Each structure stands twice: as C-alpha cells, then as structure tokens.
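A protein chain is absent from this complex, but the other protein chains hold their places.
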Amino acid sequence: MKQATLEDAARLVRDGQTVTIGGTLSQRIPAAMVRELARAGVKGLHLIKPSPGFDADVLAAAGALASVRAGMTTLEQPFGMAPSFRRAAEAGEVKVIENACPAVMASLQAAAFGLPFQAVAGLDGSEVPEISEFARVKDPFTGDDVWVVPAVRPDWAILHVHEADLRGNARIYGTPVWDRLMSRAAKRVILTAEKIMPTEHFVAQPELTVVSELFVEAVVHAPMGAWPTAVYPDYDIDEAAMRRYLQLSRTPEGFRQYLDDTAAQDHARIEAAA
Amino acid sequence: MKQATLEDAARLVRDGQTVTIGGTLSQRIPAAMVRELARAGVKGLHLIKPSPGFDADVLAAAGALASVRAGMTTLEQPFGMAPSFRRAAEAGEVKVIENACPAVMASLQAAAFGLPFQAVAGLDGSEVPEISEFARVKDPFTGDDVWVVPAVRPDWAILHVHEADLRGNARIYGTPVWDRLMSRAAKRVILTAEKIMPTEHFVAQPELTVVSELFVEAVVHAPMGAWPTAVYPDYDIDEAAMRRYLQLSRTPEGFRQYLDDTAAQDHARIEAAA
Amino acid sequence: MSAAYAPADIMACAMARQIRNHEITFVGVNSPLPLAAVELARRHHAPLANFVSVGGGVNPKVERIIAATSSAELGRGSASIFDNQEVYGLNGRGGIDLTFLGMAQVDASGRVNSSYVGDRDQPKVRFPGGGGAPAILPKAKRAILWRAGHSKNIFVDKVEFVTSQGNLERIVTPLCVFRFENGALRLDSIHPNVTREELADKTGFTIPNLADAPVTPAPTDEELAILRAIDPDNVRRIEFGPQ
Partner (left out) sequence: MSAAYAPADIMACAMARQIRNHEITFVGVNSPLPLAAVELARRHHAPLANFVSVGGGVNPKVERIIAATSSAELGRGSASIFDNQEVYGLNGRGGIDLTFLGMAQVDASGRVNSSYVGDRDQPKVRFPGGGGAPAILPKAKRAILWRAGHSKNIFVDKVEFVTSQGNLERIVTPLCVFRFENGALRLDSIHPNVTREELADKTGFTIPNLADAPVTPAPTDEELAILRAIDPDNVRRIEFGPQ
C-alpha cells in the first residue's frame, strides 16, 4: 500500500500477530499508531522489544497484549514504571517472557540474518535464562556451554521516523535505538513519519537512510506522531499529557476516554499534513 | 598513538598476528599500508576477509601470509584472479581456509558481539563446511542441524576511509563493504584516510560516522592511499598501474622493485599531506 | 530479423528476460554481463524490478556498464546504501528473488565448483572461491549462473568438489541456456547459429534433450539498441577477453 492513513495502516495488523515497535521507553514511540491499534480493537498481540515503554502500557491498557518479550518495561524518569503494563502483568493477563535487552536483540538479529538461533554474551549467574525461552548449547569449538535464544521474526515493525519518502526510505536523527535492527528482523515495516520528503533528499546522502524502501509496506505522514513521547530534536516529552494519560488509564473507562480524546487530534494532524 | 606515519602504523602489526583489511577486491584497499607491511617484512599473517583482492595478492607476493580465510579472492574484472595469491595457494605456501563470504562475516560478527560462534544461513549442499573450520550444531528449539563457525577476532582491522579526524572518527561514502563490521570485530583499528577533517565535521552529522574514535589506535593521512585500487567517487582503478604491478609481481625481484618504486611515492604523498 | 550481435549480447538478453517487475534481483562482484542484463530489463520490460547491487545500491541509477561491479559506483542514485552485511542479511532471511552467480565449473547435476581442482592443500588449480554462492544458491528463490566460456573443462560430468548447489534455475553460456530440472541440467534453448554437434562436443556431459530443445530467440533490435546505449564500449564482453 505504501502511502496510507493511520486507519489503513492499523488494519494491516491482525489479531495474534507478533509486532516490534520502534523507539524506547518514552522516546520516539509511534504513539499515534499504537493508539490507533488500540482503537481498532486488535487483540492477542505478541510484543517483542528490548525496552518497551509507552507502547506496552497503551497496548496493555487496551487489553491488546498476549505476551511481552522484553528486557525492561518502564516509562523512565520522571514517570516510573508503566502502570497498566504492571497491572496486567501482576494480574497474569499478559505473559511476561522475562528477558535481557541483548537477548531480545539476539532473537531479532537471528531473524534479520535468517538464523535459527543466536548466542548471547554474558548472562553468567542470571536466573533469567532458566525461566524463559533460552537453551544451553555446547560451543563445538571450545566445549564451553553458552546460552542461546531462538530467532523471533515479527510480522510487523512499527517505527516512527523523522523523515520518509513515499517509497519507504527513512531517516532517523540521533540514535535509531533498535529501529535499524527491527526493520530488518520483521517481515514488513509500517512507518509513521514526522515529515514526508522527496526521494531526492535520500539520494543526496544515501548513507543516512536507516530504513530501505525494500522493507516497507505502509508510510503514514504523522506529524507529532510520537506525542506525548519525545522526538529529538523536534519535541521533548509532553509531561502534562503523559500525566493526563497516566491518570485516565487507571480505569477502562478513562482509557477509552483517552483514546477518544486523542482520536480527533491524531487524525487531524495527519489530515492537515496530507 | 593516533596520528601516525605509514612506518609507525605498519610497525604495530607483528609477525603471526591476525588481520582484517578493508575494502573489497580492487576497491578501497588500504594499499599504501599493505605495501608498507610488505616493506617492513612482516611474516606469518593470518588474513580474515570475506573478499580479499589486491591486499591478499601483495601480501602473498611478499611471503607475508600464513593463511587466508576468505569467500573469494580475486582482482575482479578486468584483471581476473589474484595471481600471486593463486601461485602461493597452489604451491601450498598459503593455507586457504575455504569459506563463504557470509561465513567469514559470521566469524567477524561473533567476534564483534563477544559470542563464541555463530550460525550461517544457507550452505545446504555445499562441501565447503566439510573441509573447513565449521561445525554442526543442533538447534535446541527445532532439533534441526545447522552449520556454525567460530568467532575470529583479528588483532587489527586496517581500513582506508574517505575522511577521518585525528581522534579516529571516520566516514566512508558509498558502501562501507565490510569495514563497519571489521572495525567492531578487531581488537584495534588502523586507519588510513584520504582527508583529515576537524572533529566538528563529524559532530555536524554524527550519523554518517562509520568508525568511532573508541576503536582506533592509529590514523595515517594517506591521500591516494588506496592506489592503484579505486576510491569512489574520488578516483577509479589505475588500470595501467595495476597491470604494471601484475607484470612486476611475477618474480620476487620484480616485486621488490615494485615496493621500491612505490615507496617514494607512498611516503611523499603522506609527507606532502602532513 | 536482428542486427549483428556478439555472444555476450544474446547472453545479456537471455539473462534479462528472467528479470521481473517487483522482484528483488541481486548482482554481485565480477558481473558486467548480469549488470547489463538488469539495466536492459529495467529499460525494456521490467521498469519496476528491484535491483540490489553488491556495490551498495538499492535501485541505483546505471548509466554505463562497468567491469568491476563491486564498485561503489553502483550505489550512485540510490536512496540507501546496503553494505555487505545487509546483502547477506537479506539473503539469509529469504529476501532475494533472483540472483546471478558466476562459477568456475558446473556438472550435469547442477553442482558448482569454484574452489579448486586436485589436492586440497596443494591444488592443481586454485579457483577464486565461491564468494557468497554457497549461501546464496540455496536461499535465493531462483538462481541463474553464467559463464563467458563453454568447454568440457567448465561443463563437466561430475565436479571434484561441490562449492555450492541449490535453487539453480538456468545457466546461460555463449552457446546455449541450460535449465535445471529434477536434479539434472537439460537444454532450455540453443543459441542461433550454434549447431547441436558443436554444443555436444563442448559439453562434458550428455545433454538429455539435445535434439528437441528450441532455439534461443535472437536479441531484438530494441534490446540491442538498449545494450548499445548503456554499454557503447562493450564492457559486457570483457569476460570474453580481448576480442
């Protein structure tokens, strides 16, 4: 489809699929798309992401998550832990696949290179591998035991970027966090972008392109699409909006109100951009 | 040491060490540094590189190579195979660790991430793994057999780049081929650079930096440092110079003459730049 | 009726005709003929073919055919740069639809030797090595081999060493196109003006359907015009040596 509305792109994601979501904690989360998934009522998603935050919290509040494979889930300072995720985890509604960031990375790297599994450095003395989807393999060259994790290939990588063209080439300024890896590990990519730029912009400095058109299924022009999370250097975390979300998301009714309240704005921004 | 002369940098490389060398075939080879290694008389080097070319040929002609772990070794069209490498291989003077480019890549990736080994995709039906340093491992998640290769951590990555600062930050324009990976896999990096730029140049667009100062031991300002191989878009292969090299390198005396003939030029260019 | 053409030209056409819109076609090192084929296809019947070059380009602009296809020139006009890790990642996860691969020798069962002949530690002939082929042949959906020569040293009954094998579809030579079917090479088509006797003489294995196979359609004027436009210096013929 490539150029898409928020609604069209959200419809690509089906119940029970595995998704990975760009950004980290409260930074450059494709928040408009995550809210749209919640509005669309998608259920049973498996989220794989080393460091989820606002995304996991919204999807947990929406009851959209079956499992989370993560190293750490938090909204970070000054907000603390992701409360809806925490509530769902403590109620046993979301299966937490206890992990470590570089082990989740290894599952995505294995997928990106078409390998069945990958070893993980470190983990000595940790009980995380014992309670999760890890296995011991003997290094055939040294005889030493090493922990390995399986490849996990998400159906979708959902990424919010600074700039994209309508073919799906995209730039991220500053750290891409895990987005480069996610775009290779997933079967297909859904982009939301602050700005749509002509392809010549990418051709002028192709070394800056983080996501290639070859990987991308849909491109949504979504200015402020990470709000209330931050997009460096364009906008910082909207602390008041984040606190309002945290207040409303304490109850199902409040969360529904949050989705409704933000719907007009999410869609208006995208229409204004179109 | 960081800022260094060609001679100083060449002295870092000791007999019997493992090196990986940037560029590919006859493209962006750190040729001035490779010639200087030959002049310095270093012996017993183990070269690991998916696609060596001019570098392997010069080092083979110099009798500097103990082994080559490569997928393919050629000077590419219009020159054909690397003749001194071929001669040394056929005489049994250089041990050829028969391989495949992505398997050599996997050995470097494992080193770059501190893993003991890595799986390699594909290879079904190939006899390469049977005669080389590969092993069969059972995927603990599916029970399927998969070929793995050991990590190989080079002592040095020797790379020729477009631009570097004196701290060791470096840019490559166009494909970095394997250089990004090599700079992470090796213990330390030796850079030769077409241009020395101020650090602010890299700070202005840090996303373009391929090699970080953290990895780099020595930086040599070497304009035309890849000659007679190409540096896109600055200069193409010098076909006449390549043919002269191929002519001279047929005999030990001719090769010695080649090293002598090019010494003044290699050093003069670097002095002129300093 | 076509204008005069060289073996390299009908080879480029035969290869180009396998390139399809929307698919991802990969061209590696040492590949001026496949490069010519891709650019011919893009200007002829497959303008929407995706082309990934080992020179770093994703759908780069190709104005002239070059001999050293590992050149970063083949990133020019691209909106992103794929280094070699990217290429092998794409290959490993099954993202390459069609690949062109060179080779030193191939046998009747479609097995390729690009490694060596003779003793392993002191080989009689050291070939360049398989490059990425051992991993690409089994992973690409379709693979087309080519070789600018056709002799009994190249097309052998049984290779001494198997560097690679896999999803081989066709082999394009100066004399014919082979098709790989049910584990064996068959004749897909014989080029115009090549006799079946000559082909049999220069092939080191028995061709099962030698008599029945059709003749390769000659390059059309349109195809030849495009080849001349993108390659006025006949770089695509370089693998045939000095003409």
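Every chain is named by a letter (A, B and C) in the order it is written, and numbering of its residues begins at 1.
Rule of thumb we're sticking to: a contact is a pair of C-beta atoms (placed from the backbone, for glycine too) under 8 Å apart; a residue touches a chain by one contact, two chains touch by 3 or more.
None of the values given here were measured: they were computed from a predicted structure.
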Chains still shown that are in contact with the chain withheld from the display: A, B
Residue among B:Thr142, B:Thr199 or B:Gln265 that touches the chain left out of view: B:Thr199
Of A:Leu12, A:Ala40, A:Leu123 or A:Leu166, the one touching the omitted chain in the full complex: A:Leu123
Hidden-chain contact residue, picked from the options B:Met33, B:Ala111 or B:Ala230: B:Ala111
Residues in chain B touching the chain absent from view: 111-115, 153, 165, 167, 169, 184, 199, 202-203, 206-207, 209, 211-214
Touching residues on chain A - with respect to the absent chain: 24-28, 50-51, 70-74, 76-78, 81-82, 86, 89-92, 95-96, 98-103, 105, 109, 120-128, 131, 173-181, 230, 232-233, 237
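Simple rule for what comes next: only the chains that are shown with their structure count from here on.
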Central chain (by mean CA position): B
CA centroid of chain B to CA centroid of chain C, Å: 27
Chain centre separation in whole Å, for chain B relative to chain A (CA means): 37
Chain B residues counted as touching two or more neighbouring chains: 120-122, 173-174
Chain C, residues touching no fewer than two other chains: 75, 81-82, 88, 91-93, 139
